[in-house]
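Missing here is one protein chain; the remaining ones are kept as they sit in the complex.
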Amino acid sequence: MNFLETALGSIKLDNPLIIASGVLGTTAEGIKLLYEKGAGAVVTKTTTLSSKPGYANPTVVSTPSGLLNSMGLPNPGIEEMSREVASACCEGVPVIGSVAGSSISEFIEVAKRFEDVGVIGVELNISCPHERVGLIGQDCRLTYQVVKSVKDSVKIPVIVKLTPNVTNIVEIALEAVKAGADALTAINTVKGMVIDVNTGYPILSNKFGGLSGPAIKPIAVRCVYEIYASEVKVPIIGVGGISNWRDALEFLMAGACAVQIGTSLMKGYQVIEKIKKGLTGYMKKNKLKKLNQIIGISHKRC
Amino acid sequence: MNFLETALGSIKLDNPLIIASGVLGTTAEGIKLLYEKGAGAVVTKTTTLSSKPGYANPTVVSTPSGLLNSMGLPNPGIEEMSREVASACCEGVPVIGSVAGSSISEFIEVAKRFEDVGVIGVELNISCPHERVGLIGQDCRLTYQVVKSVKDSVKIPVIVKLTPNVTNIVEIALEAVKAGADALTAINTVKGMVIDVNTGYPILSNKFGGLSGPAIKPIAVRCVYEIYASEVKVPIIGVGGISNWRDALEFLMAGACAVQIGTSLMKGYQVIEKIKKGLTGYMKKNKLKKLNQIIGISHKRC
Amino acid sequence: MHTPRVCKILKVESEAENIKTIYFKDRRTSSRIIPGQFIMVWIPGLDEIPMGVSHTGLNSELAITVEAVGEATEKLCSLKEGDVIGVRGPYGRGFSPPGLNNLIIGGGTGMAPLMPLIELCVREKINVNVLLGGRSLNKTPFIKKLRDIFNPKLECFKVTTEDGSYGCRGFVTDLLDEIISKNSFDRIYACGPELMLKKIYDYCTEKKLPLEVSLERYIKCGIGICGSCYIGSYRVCADGPVFKIAELEKIRNILGEWTRDSSGRLIQL
Partner (left out) sequence: MHTPRVCKILKVESEAENIKTIYFKDRRTSSRIIPGQFIMVWIPGLDEIPMGVSHTGLNSELAITVEAVGEATEKLCSLKEGDVIGVRGPYGRGFSPPGLNNLIIGGGTGMAPLMPLIELCVREKINVNVLLGGRSLNKTPFIKKLRDIFNPKLECFKVTTEDGSYGCRGFVTDLLDEIISKNSFDRIYACGPELMLKKIYDYCTEKKLPLEVSLERYIKCGIGICGSCYIGSYRVCADGPVFKIAELEKIRNILGEWTRDSSGRLIQL
């Protein structure tokens, strides 16, 4: 019996552990390996129409219980990325294509090309804190426009990835749903900065970056909880600082139907199986049969 | 020679280490002790017109490299708090009164009462993430109104404490300065939540709380850097996750004229002298005479 | 670290009227606790309150002894085996290690944090004299437990009740003169109602006796950061709850006179 099956609307997943965008899902072989290592699905590196080299190094730096990155969305462009993804999809790997662009037509084009090669859905990255696309997810109108346009252009589910760098994440979530979002991913990284005090230089070449890892878990859990408590009724994918099964469970209880992991892959691929094993153990111990029985239960505990 | 003197506009401080609001500055004797332990100034617990019991416990819980709290602004009301503060001010302790209220007139009244007992300035708390006052600091118009009204009613410097829980902290900072703010404090805590996975209960009785400690340092440094880089020209007080002199230095380099410490007092009062000693050592080693020589230097390193 | 660890209740004993002793296991607490330190007990969905630890046993077993005085303590007293509570800690500064000859004075549930100290003395065969005060036999906890412990050497254990239903009639402080004149104590430990402690403090100050008392104030964070529990410039949660006589000297004008409520307002005791 599989205790971990879950659904994101029409997307059925064998287990709720999805690999977050930008974390190792950059090539066909990388994506396949992540699936072999147990992921329920893999989100690709965010892809744009043309290739982007990303920012100069340093692009990552440690912070207390976290990691700050400003990769700058390096990607080979959809032409080449869709070849990589096609190869993974052909072998049955559930891939979600992460999409960004500097115009609505670019979003549409990239999403369609992902659809063509057989992804199970696209995730719109309107939330990178160190990118211009991040501005979209900080604005209701832009969010609506981008989501609506993509939604009108593809048949596969459209997932919208939200940023915590807003005054009210629920407002943006509602806008995305109004525009047709089939699911929401919360959260992308939190905007931050690290300065080297020996030299005075901001360490990242881009100065600002996105904070991930355990440090942001309380922020991410709060966002998921807030969205689940709102009128938003589409499935939520929780992400931010998950590094063990208890963390994953915390997001499920807050209202997430699935979770993504990113930074914790730093500790090795085995974190995937460990989390699944832990969750399965928890389900058995508590005589639970389906994740549905725990998704959102924190909202009943008050 | 005192290497650590600094100024926040007309407020001169012996050293840049200020005790953050809500952290031990609740009584006369507490405030005096913090000053004896070496603080450059002490901000009081945020005070309202009438007494507030705060939220039920649990009001604090640990997070990775951080602390989540939702005290709920417990305070004895300005009548009683001003007596405590008066006693500290009489003995020459530089006290900053932290002010909140549920109406503009309450803000004004509390600020004036603080002024009457001799504080060196007031800090307007419009930024608590788990309080209604926090909504003020998320809105340009409300920020302007509250700051302007207080500014028009007192002669002492008015410091405005900002929240990171906004889309664009610079926008709010500019509004506060337009309304007459003499200095800005960045940042208050980041809105977060922790769920106990054994029971499903959100741990804090108020569910949501404010994240502090090292986890939020990269967010706080970013905010200070962004404000300093903007048209805002008033002094900035940096706060968020400072637990050693290198952390303090990071904020100074990002553009803060002074810093506040809160959560790191958990490790004991000696953190105050340790930070001062570390900063003095750094100044000497680098043959620097005044903090001015390092304040904001990161902006020249690009 | 300062996150409640959820523990199953192993056993609940009725200790006296409205007073229950609740057993559970928590390795972190049991491996670190010093008698006199306290823990924060979380009742999910309701409250989190400070509690002394009234027993430390084998295999990480611990107990708290709770008097139902309000919502949280009533709920705690109604819990059954198998129910859960959360605990974090241990916090604060505990009692000094016992000397050669020790006097322990407890008033009501104030005896709770002193119990592990008594257990320690008995285990290590250290001389210990115990005075326990209560309102009446039914309302006084630990009588049976202490009798069981002290049966072999009865002379060391004395009880007073206000109504005389057990032991001597009166207050525990009434016995001070007698016991202190007959003995020379290296340590005197006390916990109970603050007015009782104040009396003991005055007595010991006069006689220059080495007193330590455990105090109570409104605890929120428990980790010395929120400023809720000040007594003078001491934080009960971090600098206490145990204070030595030299420290009490600095707060003698507050002791037994003033406390602060949840908002920080001064309240006459």
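Here are some notes:
Note that the chains take the letters A, B and C in the order they are written out, and that residue 1 is the start of every chain.
The rule is short, and it goes like this: a contact is a pair of C-beta atoms (placed from the backbone, for glycine too) under 8 Å apart; a residue touches a chain by one contact, two chains touch by 3 or more.
All values reported here derive from a predicted model rather than from experimental measurement.
In terms of the touch definition stated at the top, the absent chain reaches A, B within the entire complex. Of A:A100, A:M193, A:L265 or A:L291, it is A:L265 that touches the chain left out of the display.
Contact with the undisplayed chain is limited, among A:V160, A:I203, A:C223 or A:I236, to A:I203.
In the complete complex, the hidden chain is touched by one of A:L17, A:A39, A:V61 or A:A215, namely A:V61. Residue positions on subunit A in contact with the hidden chain: 22-27, 29-30, 32-33, 45, 51-54, 56-62, 67, 69, 71, 74-77, 80-81, 194, 196, 198-199, 201, 203, 205, 262-263, 265-266, 268, in rising order.
Although one chain is not displayed, subunit B still touches it through residues 301-302.
The rule we apply is simple: only the chains that are shown with their structure count from here on.
Central chain by Cα centroid: B, whose mean Cα position is closest to the mean of all protein Cα atoms.
With centres taken as mean Cα positions, subunit C sits 51 Å from subunit A. The distance from the centre of subunit A to the centre of subunit B, with each centre set as the mean of the Cα atoms, comes to 34 Å. Along subunit B, residues 194, 199, 201 each make contact with two or more other chains.
Taken residue by residue, subunit C touches two or more other chains at 44-45, whereas all remaining positions touch fewer.
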